[in-house]
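Below you'll find the structure I mean.
Only a single protein chain was left out; the remaining protein chains are all shown in position.
As written, the chains take the letters A and B, and residue 1 is the first residue of each chain.
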Amino acid sequence: MTSTSPLANVQINFNAEWNPRTRRVGVIARKIGNYPIWLKNGKKVQTTLLQVIDNHVIKYIPPEEFKPMLIRKPNWREKRTLGCLLVGAETIDPSTVTKDYCGLFNATGMLPKRYLCRFMITPNAALPPGTPLLATHYRVGDYLDIRAKTIDRGFQGVMKRWGFKGMPASHGVTKTHRRPGNIGSGGGKARVWPGTKMPGHMGNSTKAGSKIEIAGSEIEWKFATRIEIENENKMKKIKCVIKIRISEGKKMQTDTSTRVWRTLRGVKILRIDTKHNVLWTLGVAIPGETGAMCYLFDTVLPLRRHKEPPPFPTHPPSADLPIEYIHESVHDFSDPTITFEDN
Amino acid sequence: MFKTILHKIHPVSQTARTIHTTSCLNEVRLLCRLRVVDNSEIGKQAMAEGKPPRIICVYNKQRVGYIGDRVLVAIKGQKKKGILVGLKQTQNTKVPKFDSNNVALIDDSGAPLGTRIHAPIPTILRTILKERTHTKGADYTKLLSIATKFV
């Protein structure tokens, strides 16, 4: 064969300058479980393991061409300053998906991916299609914002879903121990007011058009419920309903506790395995059950943001990396037993 | 009862724990009986008479006594202060759990009423009591010096 793969000559522009206002691309990872590790001071901490699975850049859309579907009137100053990088994870068999979906990947010459995510980036962080993204995109000690779908808890009552207090167990209370009680007054308001906290499905809803969180600062995810990508062949809009469900532009509500997607901010990375592309993150509060997909971003918290330039635009793939990076505060299991000095 | 049934269905496996049944918390709360473990006169008498002291106040915000907490007890018709030096409830790893809730009596300045403690004392109390001792306030570290054994 004379033609070469387009992936063979991926040229990453490492000369790009990083500044504190830059936004890098994130990665897609799978939550593979929790286990404890110990710090050098003998304290035990719980960690969550995130595996970065087979991430590749699919497409870069510069800010001028990026026209996402508008759900509501944009209140967005940096509208034209951010481009979009489409990242895919986990290669799948092309015969299992539609031709239209495969068409997205034709330009880069890649097999289709099971999970897709759009990351809003500044143009200087752009990456050419086909660039692999690895766990070394982050360093130990960095902080992440992790977005994932919450655990599906099914139809729940108000006590579990909204944290209502319920009613007493005794003192004449009958049959209303866990019920919501009154939901409104009469008169002109004699109806169920919209937004009343009621029993219902809690977490990871599969219904289209259900309640979806839109936090004000989450520009990246404002339009995440619907992915539209222009197919180059037919110039036809395709709706990708692979994992991210379509919400047909219905009225959105901002919920805090029953929302489907949740973002945990400022999660510290304690350890990185470069061989298996696994990140150990502090804490067990990352939403979703074992096996859930997570979307990792550099944190937006002002005190935990990058002070120094991170691997930019991403870490170059190289063969001679150490197998593990461990944060200085963490005890490596191959170190000898911890002892304490007498002061 | 559920645990017993599940144990019968799967005698060995741990998977049978699908139903959660709580056990007793053994918390040190108001009106809970304690065991005096020092050799103070009043403490010895109360234990010998079979009238162990009762908690009438726990000096913390939770109102549940944890290890090293100061408590007010009613003992032989008097009010005395004490420090919890051993607890029955489940502890963290490496912290000993005792078969009884042990208390050592102190006075207002933190000095112990007895001269010996006839029970093993958790080593973590050294750190806890040092942290709670202030330069001009009560000095609880005297309690550590009358302990006979640390575990």
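A few notes on this one:
In this section, contacts are C-beta pairs under 8 Å (C-beta built on N, C-alpha and C of every residue); 3 or more make two chains touch, one makes a residue touch a chain.
Here is the rule we go by: contacts and distances are computed from a predicted model.
One subunit of the complex is not drawn; among "Tectonin beta-propeller repeat-containing protein 1", "Histidine-phosphotransfer domain, HPT domain-containing protein", "Large ribosomal subunit protein bL19m" or "DNA replication complex GINS protein PSF3", its UniProt record names it "Large ribosomal subunit protein bL19m". Of the listed residues A:32, A:61, A:111 or A:167, the one in contact with the hidden chain in the full complex is A:32.
The chain not displayed touches chain B at residues 1, 4-5, 7-8, 12-15, 17, 24, 37, 86, 91-100, 102, 118-120, 123-127, 148-151.
Within the entire complex, the positions of chain A that touch the omitted partner chain are 32-33, 35-38, 42, 44, 49, 51, 273, 276, 278, 289-291, 331-342.
By our rule, only the chains that are shown with their structure count from here on.
Centre-to-centre separation between chain A and chain B, using Cα means, comes to 46 Å.
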